[in-house]
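Yeah, one chain of the complex is gone here, protein chain that is, but the others are all in their spots.
Just so it is clear, A, B and C label the chains in written order, and each chain counts residues from 1 on its own.
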Amino acid sequence: MSNLISQANAPFEGYVTVSADAPMGMLTLRGDLSSKPFITALKKSVSTDLPSACQITHDEKMSVAWMSPDELLILTPYDQVAGLQAKLQKALGKKHFLLADVSDARVSFTVSGDKVREVIAKLAPVDLAPDHFAPGMFRRTRFGQISAAFWLLSETEARVICFRSVAEFMFNQLSAAARPGSEVDLWS
Amino acid sequence: MKRYSAFAVAREALRFHSGWERAWRSPAPQKKYDVIIVGAGGHGLATAYYLGRNFGIRNVAVLEKGWLGGGNTGRNTTIIRSNYLQDPSAAIYEKARGLYENLSQDLNYNIMFSPRGVMMLAQTHHEVRGYQRTAHANALQGVSTEFIGPQKVKELCPIMNIDGPRYPVLGALWQPRGGTARHDAVAWGYARACSDMGMDIIQQCEVTGVRQSGGKVIGVDTTKGAIDCDKLGVVVAGHSGVLADMAGFRLPIESVALQALVSEPIKPCMDVVVMANTVHGYMSQSDKGEMVIGGGADGYNNYTQRGSFHHVEETVRALVETFPIISRLKMLRWWGGIVDMTGDRSPILSKTPLENYFINCGWGTGGFKAIPGSGWGMAELMAKGHSPLTEEFSLDRFKEGKFIDESVAAGVAH
Amino acid sequence: MLILNCPYCSVDAEETELTPGGEAHLKRFGPGSSDADFEGYLFQRENPKGVHFERWRHANGCGKWFHAARCTVTLEVFGTYSAQTTEPPKNLQKTISKKRPGWSWREFS
Partner (left out) sequence: MSTRLSAGGRLIDKSKQISFRFNGKHMTGYAGDSLASALLANDQMLVGRSFKYHRPRGVVASGSEEPNGLVNLGEGGQFEPNQRITTTELFDGLAATSQNHWPSLDFDVGVINNSLARFLPAGFYYKMFIHPRPFWKHVYEPIIRYSAGLGKAPKDTDDSIYEHLYSFYDFVVVGGGVAGLQAAKTAGDTGARVLLVEQASNWGGRAPVDGGEIAGEPVDNFVDQTLTALKKMKNVTLRTRWMAAGIYDHGYMIGYERINDHDPSDTKPRHRLWRIRAGRIITATGAIERPLSFAGNDIPGVILASALRDYVVNFGVSVGDRTVVVTNNDDAYRTAITLKNAGLEVPLIVDARPHGGGALADEARALGIRVETGKAIAKVHGAKRVQSVSICAQAGEGAVLEEVSCDCVAMSGGWSPVVHLWSHCGGKLLWDEHEIFFRPDVHKPPLDQDGTPFVYAAGAANGCFGLDELLQDAATQTGAATGSKKTPKLPNASPRAEAPIQAVWMMPQGAGIKLRSKAWLDFQNDVKVSDVQLAAQEGFESVEHAKRYTTLGMATDQGKLSNINGLATLAGALNADIPQVGTTTFRPPYTPISMGSIAGAARGEIFQPIRKTPMQSWHEEQGAYMEPVGQWRRPYCFPRAGESHDQAVIREINQTRNFLGLLDASTLGKILVSGPDAGKFMDMLYTNMMSTLKVGKCRYGLMCSENGFLSDDGVVARIDEQTFLCHTTTGGADRIHAHMEEWLQTEWWDWKVYTANLTEQYAQVAVVGPNARKVLEKLGGMDLSKEALGFMEWADGKIGEFDARVYRISFSGELSYEIAVPASQGLVFWNALLEAGEEFGVMPYGTEALHVMRAEKGFIMIGDETDGTVIPQDLGLHWAISKKKTDFLGKRAQERTHMTDPDRWQLVGLETADGSVLPDGAYAVGTGKNANGQLNTVGRVTSTYYSPTLKRGIAMGLVHNGPSRMGETIEFAKVDGSRVPAKIVDQVYYDKDGEKQNV
């Protein structure tokens, strides 16, 4: 990750701060989320509540994001992903599912500051007004010309994930959106 | 018909232009014609013109539901080129380009054909190879093109940024005798010439039904009454499916919106037409000074003549990167047209399941440049039952799998 | 600039988050079918001026394909529905009948 963004891996200090996160463990799980036995088995290894559509749930160990009606993205510390994968594999047993480690396929960024909403609104065609997008929601969409997903950790902090190969592009376009002087003051 | 010339203009000026007659007559329909052409756009009018000129068939009506030339003929970016890869395409587009060379004189109407040269940029190695292949094919097809290097590109078009950080220009397929023409004038010139041959151009006359008997077409119903004919030519880009439906068959066509725009006029800064397919945009400068810009088509069925803004955005983004000086020009006008996309993106000029019903459609994004060749071939097909220009463009190819695919050479069929 | 509600994730997705997929409810003809059937399946299209059924993918989103019923003249959207069906839902057909009396599309009306 370190060499992906810039030599120094320094955050961009704009009117919000854009920084590349340390590697995060990520598992893609595909399976029938409407199947009770599947959910029951899943709950044995997943500590958080399972998210409903377009939501993300968190506890101290992991986050679970709803990707599609048959896909979850499970986020853990990087070094715990193998253990969790094995645990899930075992719990789900012979059920029809697909589980893959995608920790290295994706990268994540933290965007923080009072005006984090409007910076994201410069790139994603999503309604970011406070009463329309709140922490706990998870949105897969487009940031400029690339696919991405994001959620709010708080009113002043967002996390954005995208594919690894476009990490630098994402960092650069987030930084451009956060350029001092380009404040919109939309929700302040 | 009074001939147009500088002398005629001067003569008329002295009497404040009171002597100019109508460019075309506006008659009521007769009961029957030898041939009815539906659609008074460039292709329909050209078909009628060459029926008269080449085959002496002059008892012809051209029916138009709106105003002549009011469809895609007047909504395109006026590019003329014939640097196509596949033989059938090169044949019909080169025929058209050749006819454009003398069209002003033929029609006694200045259609302002300007062979300023067209270049298609190669910005990937794949495109370089594709255009080299096209150049080889063109040499055998009698189409004069050349693959040129980046320095020549820069010389021909100094405002281009050939070292863009994203896609440096690696070369271009250059057709020196490609260019532009005044689109409205093409329709008007053909209309005037058709009218002069005694053909009836009937505007504000919508076809509401196709009449048939014994598997043959015998006429059409229109908003101005029923009109009989021996042969029917349907040349109604954007609405071909509707006319086919009236005759009881379906077409391998979907109608989508294609958009174009122009900037405010500026003094001359670009003497060639540039097409950049990797980044999806093309541009030329009109005689008025406007930068004329086109890009990609929408991907969904649409009859609104309004496209989606993001296509405009993609095209302008690409062109601002390729021609940085246009960043501070302003978009003046933006419009959309409805284009027919066929299964292989090549046109259909063909007989149909209904005898004596001929169809010319599916030009997609590339119709304007083909107008004279299309009219020439279509006239021959309708008069003689076959034409080497149209043979490969028959409807049967979709059954046989004998496609004419121009996208293969990294090019797109604009 | 269309906006379509993805029936899988309920997001009102805008056109740039979607990929168009052409006409809906095509019946696949494979080996053994006639030339005419195969040509019809691959190429011939309704292309109507009016009510149309079509496929979309929520590509920059949940990734799911879905169906939409839309008017190609006004761009009015009558509804979106699952991709896993061979015909438009009955209640959607009823909705369309209310808004566009006399509509027809292939065997549906």
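Note that in this section a residue touches a chain if its C-beta (ideal position, glycine included) is under 8 Å from a C-beta of that chain, and two chains touch if they have at least 3 such contacts.
Quantities reported herein were computed from a predicted structural model and do not represent experimental measurements.
Engineer: Considering all chains of the complex, which shown ones does the missing chain contact?
Structural biologist: Across the whole assembly, the hidden chain touches A, B, C.
Engineer: Could you tell me which of B:Thr47, B:Thr78 or B:Gln123 touches the chain that is not displayed?
Structural biologist: Result: among the candidates, B:Gln123 touches the missing chain.
Engineer: Of B:Asn102, B:Gln151 or B:Thr223, which one is in contact with the hidden chain?
Structural biologist: Counting the whole complex, the residue in contact with the absent chain is B:Asn102.
Engineer: Against the chain that's been left off, what residues of subunit C make contact? List them.
Structural biologist: Residues of subunit C in touch with the missing chain: 1-3, 14, 19, 21, 28-33, 35, 38, 42, 55, 57, 59, 63-65, 71, 74-77, 83-84, 99.
Engineer: Considering the entire assembly, which residues of subunit A contact the chain that has been omitted?
Structural biologist: On the subunit A side, contact with the omitted chain comes from 1, 3-4, 23, 28, 30-31, 70, 96-98, 100-106, 118, 121-129, 132, 144-146, 163-169, 172-173, 176-177, 179-182, 184, 186.
Engineer: What subunit B residues would touch the chain not displayed?
Structural biologist: 4-6, 8-10, 13, 16-18, 20-26, 66-67, 69-70, 74, 87-88, 90-91, 95, 101-102, 104-105, 108-116, 123-126, 129-130, 132-137, 139-142, 146-147, 159, 164-167, 179, 182, 184-185, 188-189, 203, 263-269, 278-279, 285, 287-289, 304, 306, 308-309, 312-313, 316-317, 319-321, 324-335, 388-389, 391, 397, 399-403, 405, 407-409
One rule holds for everything that comes next: only the chains that are shown with their structure count from here on.
Engineer: Where in subunit C do residues touch two or more other chains at once?
Structural biologist: 16
Engineer: Help me check something: in the complex, which residues belonging to subunit C touch subunit B?
Structural biologist: Subunit C residues touching subunit B: 1-2, 15-16, 19-20, 22-23, 35-36, 39-40, 42-49, 52, 54, 72-75.
Engineer: Can you list the residues on subunit B that touch subunit C in the complex?
Structural biologist: Interface residues on the subunit B side: 239, 241-242, 250-255, 298-304, 308-310, 343, 398-399.
Engineer: Show which residues of subunit C lie in contact with subunit A when the two form their complex.
Structural biologist: For subunit C paired with subunit A, touching residues are 8-11, 14, 16-17, 59-64.
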